[in-house]
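Following this message is one structure expressed as structure tokens.
The other protein chains are all here in position, but one chain of the complex has been omitted.
Presenting chain A:
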Amino acid sequence: MPTHTFTLNGEQVSVDVEDDVRLLWVIRDVLGVTGPKYGCGINVCKACTSHYNGKAFNPCSVPVSAIGPEDEITTIEGLADGDTLHPMQQAWIEHDVAQCGYCQPGQIMAAVAKVNQVKAEGRELDDDAFSEIRNICRCGTYQRIREAAKAGAENM
């Protein structure tokens, strides 16, 4: 069984698992890091959104073999700086965004990346930008997601 090495939330990890197992299951079922959630397995619901070298991606649709030793994977567990929450996490608490909370790790990771993207492209975080966020929230917290993302963006 092949060994795969990469950086997960700042720590180097090595796992023995078949090449084609999707990274989501390596993270959740083998490494026991459960922040990224399963919601579809086909890259449409975005509940597992995490960061690959600082960019948003969905580990349900990436085989572990596509990740190399130099790659850094960040899940929601690695977003805060120790006990100091990321501004987006803080904004999420202040706006009481989460209802059940199941999609929210992915929503927060997506919001951070979307803010980075629109800043880099010189765009506003407006209705068009939010309409590009595909993460589904079945509790329907979309308005609070928008408010919190705007507040979080100001402190990023």
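In the analysis below, contacts are C-beta pairs under 8 Å (C-beta built on N, C-alpha and C of every residue); 3 or more make two chains touch, one makes a residue touch a chain; residues count from 1.
Keep in mind that, in the parts below, contacts and distances are computed from a predicted model.
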{"item": "Chain not present in the shown complex, as UniProt names it (candidates \"Isoquinoline 1-oxidoreductase beta subunit\", \"Septum site-determining protein MinD\", \"Sulfate transport system permease protein CysW\" or \"Ferredoxin\")", "value": "\"Isoquinoline 1-oxidoreductase beta subunit\""}
{"item": "Full-complex contact with the absent chain, from A:45, A:125 or A:153", "value": "A:45"}
{"item": "Sites on chain A contacted by the missing partner chain, in the whole complex", "value": "17-18, 20-22, 24-26, 28-30, 32-45, 47, 51-52, 54-63, 66, 75-77, 79-80, 85, 89, 92-94, 96, 98-105, 108, 112-114, 116-117, 127, 130-145"}
